[in-house]
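Once you've had a glance at the structure underneath, I'll fire off some questions.
The complex appears here minus one protein chain, its other protein chains still in place.
A, B and C label the chains in the order they appear, each numbered from 1.
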Amino acid sequence: MHGIISAGIIGIGLGAQYALLALGFTLIFGVLGVVNFAHGGFYVLGGYVGYWAVSSAGLPYPVAVLAAVVATAALGYLFELVFVERFVDEQLATMMLTVGLYLVMSTGVLAGFGPEPADFAFPVTGSWHGGGFFIPWANLIVLGVCVLAIAAVYLVLYRTDLGRALRALADDRPVARAQGIRPHLLFPLAFALATGLAGLTGAVVTPILTLSPHVGDSVLATSFMVVILGGLGSVTGSTVAAFVVGLIEAYSDVYLGGSKGALALFLLVLLILIAKPSGLFGREARRA
Amino acid sequence: MSTGGTGAARLQLEGVSKRFGGLQVFKDITFEIPPGDLLGVIGPNGAGKTTLINVISGNLPPTQGRILLGKQNVTGKPVYAMSRMGVVRSFQQTNVFRNASVRENLARALRFSGAEGGSWRGIAELLEALGLAARLEEPAEKLPYGLQKMLGLMMAYATSPKVLLLDEPAAGLERRERARVDALIDHARNALGCAVLLVEHDMELIRRICPRIMVLEAGSVIAAGAPDEVLSRPDVIEAYLGPGDSEGP
Amino acid sequence: MNAGIRFCLLATVAAFPFVLDAAPANSGCELKLGMIGPLSGAATSWGVALRSGAEFGAAEVNKTGGLPVGAEKCKVSVVSYDSKYTADGAAAGANYFASQNVKFIIGPVGSPEATGIKPVAQRNGQITFSTAYAKNAIEPQFPLAFHELSGPATWAPPLAKAAKEKFGFQSIVCVAPNDQGGTDIASVDAEAYRAVGIKASEEYYQRGTTNFAPIIQRILNQNPDAVDTASSPPGDAATMAKQLREAGFNGVIGRLGGPGTAEIIRAVGGVEKLGNFYWLEIVSTDDPGVKALWEEYKELMGQPAPDNTLMIPAVASSRLLLKAISKAGTIDDAAKVAEALRSLPVEDKNLGKGEWTGQKIYGINQELSFPVGMGLIINGKTVGVQKIDTVEAR
Partner (left out) sequence: MTGRRRGRLVGAAEITALLLCVVAFATPWLTHNLFVLSVINQILIATMAAYSVHVMLRMNLLSFAVPAFMAMGGFAGALVAKHGGTNVLLVGGVSFLVPALIALPLGILILRLRGVYFVLVTYIFSEILQLLLFETPHLTGGSNGISGIPAATFLAQSFSSSAAVLQIAAGLALVATVVTAALCQWCEQPFAAIDENETLAASLGLVIWRFKALGFVVAAGLAGLAGLSLVLMLLTAHPSSFSPLSSVNYITYAIVGGRASILGPAVGSALLVFAGNIFSSQGEYSPGFFGVLILLVVFIARGGITGAVHTLWSRRRKQPASLAASTKLQDLA
């Protein structure tokens, strides 16, 4: 019983981390229809900007996190404007562009900071212990940031004009265009919002785990899995799926071991998708 | 299984219903269309007309009821199977292979339906009538809207159907182009012996060519019979003609 | 489409001069030492360390006016190739070097690379010095393949014994990634612990895992006295050590397999919090000779050495290899140089006396062994690195 609850706590911790990661990915996908293969790159970059701000510029950690968000959002904005915009309707081209960007970004980080893991530590240490369970404070803070970020994204999407326009674009681009919504102004903003979220995740999560130039690979794979499992472009779906994946991973890893656990996770996701081809919260495919 | 267009067959619906989760799109629809006959279906937007076509064509499975083609029960068969048995639909929006030429579009219709061979001859005359014959080598996306729509109808026709399901074939067409729809339907009924189901907002067209019509409102049949009689019933006018929009969108 | 053909032909034609140009200009005597290893991806730091070691060995010789080979004095340079930690990358690298007439290769680093390069290098007549911990890193059928440092089968038994004596634990979990870079080390470690009467089990995680909380929970469910992070990459090992301590694990943490001690200490929050910790140093780093190497490197190369001990065996094997080339009197005949290598006394300026080992484990005596070190932190205090003699139990 004790073990089951512990694994559940771990799963929720993982889920929070994945939810935060998937948020940006699903936004870009939902609004632009672009699979952002550089998502992990923005996560790593966010981590390194935070690291640089703390260790070289001597800024306090919360300011460093802010700096990471601003830097990654700015880069995302520029990249969308210069590269993605021209190809926004061509899924294959945008995929290739983001793959290229990811390679350039991770090489840039490697050249700038070296291959060794960076010394980027979370300012809060220790764990909360109670009733035979424990939760590291850092994980609680990530959970908090996750809740805040999701709330913020919901606010933006459902309470602002920007959000209404973005949702209109996500629903039906031609109709949105006909209503006077101008994608070429909004797409860079949406991209920046999403990459900023990836940067935020990087700045908050990498100090708890590891920060090195190549931690972005698995981040991409996880975000992708979570977003698709949740259903295309659905913020609610990806959030729920993040916790589903986190819990499955926790239980299968704890009870089956790392390698078999991963196998079980992948098989379950495969089965869910075969049974429900448009994801847990997916509408029918956007283009028939 | 016969795939050619020679045999004619009767389309019959028995108590067919469709429900999406909690939403009842239509229920308990029963009618039949003998070979060579034409049934017009009218009703306000959202009445379930397109869904009805989707269900008959096999794009969606019905929730209840049976669909019969001749004596054969074809309920719940997939689209391609329905199409190969001769139940073919057209689409409300223009639906053609935009990147292919007109000729390739038609060739695909002939090939995919299994109705290859002499059928080019069978459609030549109609191609002329619909204004497509001169533009066979043009890419479909370069055609004006009206001709794209004609091409879409022509492709359905080229499969040599036994039952033709037409979803607002006249919508968006200019007045003079609408006569071409009449020509196509006449051809289908007379040359192929097709049973035709016509969903349309164009009341002139309906009055002109439909021997009988059916009015669908909120998923139920509220009236059926000859157009003049049905269209003068007060409840139909209330439900449908009341808003005064007798033209298509 | 014809333009497509033309493009292809152009590309092919353009490729040839590029490649052929790279052939060595044969004026004077120039010796190119190859370095193959991962220079991109997660294992980059290992490749960089190896390259630095080879460059240092070359620079040392060049300072004395070049390497005497026969009547000539050869200038030594190092060329490197990124094998991306893959078998095909390493095989391509060996062929690339062959096309440039590079016969002597420091590296490759990882097990997949070693697997990929062995047959190709043998075919091309190239000597390799791999650092892979694979169980078949060297084999009798590949007499040109050498091993740059002693592998787990050599150092795990004495270290397991020493760790048991120091900390007295009765059970241990060895944890590593689920690919060859993990399984070939953790399974040998576990066997070594069992041999000294410790109850040992193995846990493998999916390479690329970032959050180890579930794995840690699984390990804790087994309630072990100690955890050995074996050959997990430094970042992974650091995260695991941190999460172990956060979860209230107070037992011993070990690391018999790879570098990364600095990261682990940092991640956990200092030596005091780490408590009891022991680790393998691939050389005895507290030896004055070894310590001097870092200074020598800085002086000769004008920049600090990379912070990775894998550089040290690369220096030692480069030196020995160059010595053998000189002795064999050829810069082309790898078989002759290999012969010379086997016959040379193993003695390094900084590392002291070593020997060729490997007969018992690999069936071929081509593993360059120097004493290794065991680093210790006991009760939150750094004790330092003890020299451990790994002389093969014959």
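General observations
By our rule, a residue touches a chain if its C-beta (ideal position, glycine included) is under 8 Å from a C-beta of that chain, and two chains touch if they have at least 3 such contacts.
Note that the structure is predicted; figures quoted are calculated from it, not measured.
In the entire assembly, the chain absent from the figure touches the shown chains A, B, C.
Shown as candidates are B:R108, B:R212 or B:R233; the residue that touches the absent chain is B:R108. The residue touching the chain not shown here, chosen from A:F87, A:F134, A:Y154 or A:Y255, is A:F87.
On the side of chain C, touch with the chain left out of the figure occurs at residues 1-5, 7-8, 11-12, 15-16, 18-20, 22, 39-40, 44, 47-48, 51, 79-89, 91-93, 95-96, 98-100, 111-112, 115-116, 119-120, 123-124, 134-136, 178-180, 182-184, 204, 206. The omitted chain makes contact with chain A at the following residues, 29, 35, 37, 83, 86-87, 91-93, 95-97, 99-108, 110-111, 115, 217, 221, 224-225, 228, 232, 259-260, 262-263, 266-267, 269-270, 273-274, 277-279, 285, 287-288.
Against the chain not displayed here, chain B makes contact via residues 3, 57, 59, 78-80, 83-84, 88-89, 91, 95-101, 103-104, 107-109, 111-114, 137-139, 141-142, 155-156, 159.
Throughout what follows, only the chains that are shown with their structure count from here on.
Taken chain by chain, the contacts fit none of the simple shapes, being neither an open path, a ring, a star, nor a full set of pairwise contacts.
Among all pairs of chains, A-C has the largest number of C-beta pairs in contact.
Most remote from chain C, judged by the distance between CA-atom centroids, is B.
Centre-to-centre, using mean CA coordinates, chain A is 35 Å away from chain C.
Once the centre of each chain is set as its mean CA position, chain A and chain B turn out to be 47 Å apart.
Note on chain placement: the centre of chain B and the centre of chain C lie 73 Å apart, centres being C-alpha means.
Across the interface of their complex, chain A is touched by residues 40-42, 44-45, 48, 178, 203-206, 208-211, 213-215, 217-218, 221, 234-236, 238-239, 243, 246-248, 263, 266-267, 269, 307-308 of chain C. The touching residues of chain A, when paired with chain C in their complex, are 3, 6-7, 10-11, 13-14, 17, 107, 110, 114-117, 119, 121, 125-127, 129, 134, 136, 209-215, 217-219, 221, 249-255, 257-259, 261-262.
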